[in-house]
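A short write-up of the structure that comes next.
A single protein chain has been omitted; all remaining protein chains appear in their positions.
Take a look at chain A:
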Amino acid sequence: MIPRVLPGLASRRLFSVSTRMATMTPLEDAMRDKLAHAFTPSTLVIRNDSHKHAHHAAMEGSTSKETHFHVTIVSDAFESKMQPARHRMVYALFKEEMAREGGLHALQLKTKTPAEEQREKERTEKA
């Protein structure tokens, strides 16, 4: 509901209200919520790569600006799981979004445990 406001404040108020109600990135926001909830990640980076793929044949006729994402998740939930199992855990969260026509078309994943991230960091520092 839009609160009644003084005329001078109307535009700003309306803007802030409308961004909360209708975000420009509904899918990305939903992904962030789901991932945060499912994995309580210590690192969560979501990058929208859709613009890089917009000209692809598979995207013909698609108007969505949210088709291709690169997601980095660092979470204890991946402990003692092989990579395919980790990716399947993520895919399971977005089953509907991936199956839907015009939905999520590609999801690049980096799934690490905090310990693996630490080791990786040490390796790059040494190199």
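To be clear about the criterion, contacts are C-beta pairs under 8 Å (C-beta built on N, C-alpha and C of every residue); 3 or more make two chains touch, one makes a residue touch a chain; residues count from 1.
The criterion applied here is as follows: contacts and distances are computed from a predicted model.
This complex has a chain not shown, and the name its UniProt record holds, of "Alpha-1,3-glucosyltransferase", "Metaxin 1", "Monothiol glutaredoxin-5, mitochondrial" or "General transcription factor IIH subunit 3", is "Monothiol glutaredoxin-5, mitochondrial". By the touch rule set out above, chain A reaches the unshown chain at residues 53, 56-58, 83-84, 87-88, 91, 95, 98-101, 106-110.
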